[in-house]
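Once you've had a glance at the structure underneath, I'll fire off some questions.
Every protein chain but one is kept in place in this view of the complex.
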C-alpha cells in the first residue's frame, strides 16, 4: 500500500473546543504535508460502536493508502490496547474497544497488531498524558504511517482476537431480518445496521418499527412530502426517512430501537 | 480562467455525520492536490435559496479559478438538472433548483450548461446512488474542473433559462424598499436580501420590521450594548443587529419576515 498522505479523523470530541485542532497540530509537527480530513467529530460521547459503524461504511470513498484514525475512547489512560490495522488497502488506528469490529468484519484485514510501548518509544512517542491519547499517541502514529516511515507490522505483535462491537449484527431468518437503529443523521433519518446485501434474498419487503409499517422506495423524492418511507441509502444500509422532513422528529424511535424486515420470496 | 485548485463546499449536510468527509474523500481520490474549504454545511435543510444567498455574496473572496460546489438538493435522484456555470472568473456546480439564481443574477455568467449523462460517462462518473449525488456526481465533477482536466463547456449544452430562486428580489419604490429576512447568522443577526447598492438613492433611511423602527449605524460598537440597530454588513447587505447581543433572541422575527426601508432624499 502506497501511503496517500491523507489522514481521516473520527472522534467524539465535538467542535466546541480546540481538541481536534490540537490533534492536527500534533500530526503536522511530524508530517507537514499531511492532508487532514474530518470524517466526523460528533459521534455520541463514549459510543465507539457508532464510530465503527460509520467508518466501516465510509473508508472506501478515500484514496487507497489513507490512514483512518478513530478516537472514541472512554478507557483512555487504562490498560486498553491500541490497534493498528491494514485492510482493503487502507490503514486504521483506534482503541481496542469494539470500535474497529465492523471494519474488520467487512474489510479484508491483512494485518491486525496491538501497538506496544517499545514501538512507541522507538518513534519517540513518550510521556503521553493520561487523558488525551488522540493528541499524544494517535496523532504521531498516524503521521508516521501516513508519510510511510513505518508499517503497521512494525508497531507490535499480531492480535488474533479483538474486542467485539457493542451492537449485535442483525438476526437473519428465512423471511425476516431483525436489526436495530444505530444512528440518526443530521436530516433525522433513522439509520439501521441492516446491510443492503441482506435484502437481496427478498423479491419485496416491508419494514416494521415502533408499531408502524413502512413501504420501500428508491429515493426520498419518490414519496410525497411529509411521508415516511424506507430506502437503501447511499452507504448501502436500510434507513427510515421522511420526504422533506425529519423521521426522527416525527417518530418516537431512538438509537437501539428494533427494526424488523418482513420479506417476500416469489 | 486558470484553476486555483481550491474547491469550496456549501451544503445542508451538517457536521454530525461523515457526509462532508466522504465528499472530500471522493474529490481527493480524483485530484489529490485539491484544497477543500468548507463554506458552510449548516444551510437549513432543503433550502437552496439560503445557500444561493450566501454563495452569491461569498465567492469573490476566493482566488479566481476556484470551483464552488453547492449541494442543497431535495430533488436528488429525480430528473432535476445539474448546472455548471462559469461567472466572473469562478466556476459553480449545483442542482438546478434555484440555488444558483442569485449567483447568475449578480456575477457575469459566461457559460451556463446543463451537465449531461454522456459527459458524466466520459469522465467515468457512473453508477451514482439515488440519494447522494454530492459524493457520486458533484465531487468527481468538482475534482475534474479544479485540476483543469475539463471545462464547463465540455459538460453539456448551454441552458438559456435556469430555475428561478425561491426568494423574490426586493420591491424598489421611490421612497421605499420592501425585502425579507433571508437568514439568521450565528450571532443572531437578522440578514436581509436588501443589497447596499439599493440604499445609495437615499440620503438617510430608517428600517421597519416586526412593528419596530431601527436606526442605522456604521458598526456594532456605534450603539450602546444591548441596543438594536441596522447596518450594512460586510457582505454588503442590510442586517438587523444588537450590540453585544442577539437580535434574533430578542425580537420575534424569523426567516421570511418582511423588512421595509423608508428613505429620505434631500
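Some observations on this one:
The letters A and B name the chains in turn, as written, and every chain counts its residues from 1.
The rule we apply is simple: a contact is a pair of C-beta atoms (placed from the backbone, for glycine too) under 8 Å apart; a residue touches a chain by one contact, two chains touch by 3 or more.
Predicted model only: the values in this text are computed from it and were never measured.
Considering the whole complex, the residue from A:1, A:28, A:81 or A:215 that touches the absent chain is A:28. Among the residues A:117, A:131 or A:254, only A:131 touches the chain that is left out of the figure.
Although one chain is not drawn, the whole complex shows that of B:58, B:150 or B:257 it is B:58 that touches it. In the complete complex, the residue from B:78, B:117, B:213 or B:244 that touches the missing chain is B:244. Touching the omitted chain from chain B are residues 4-6, 8, 10, 15, 35, 37-42, 54, 58, 61-63, 66, 183, 185-187, 218-222, 231, 233-234, 244, 246. Where chain A meets the missing chain, the touching residues are 13-22, 24-26, 28-29, 32, 36, 45-46, 74-78, 129-132, 135-136.
The rule we apply is simple: only the chains that are shown with their structure count from here on.
Look at where the CA atoms of chain A average out and do the same for chain B: the two points lie 31 Å apart.
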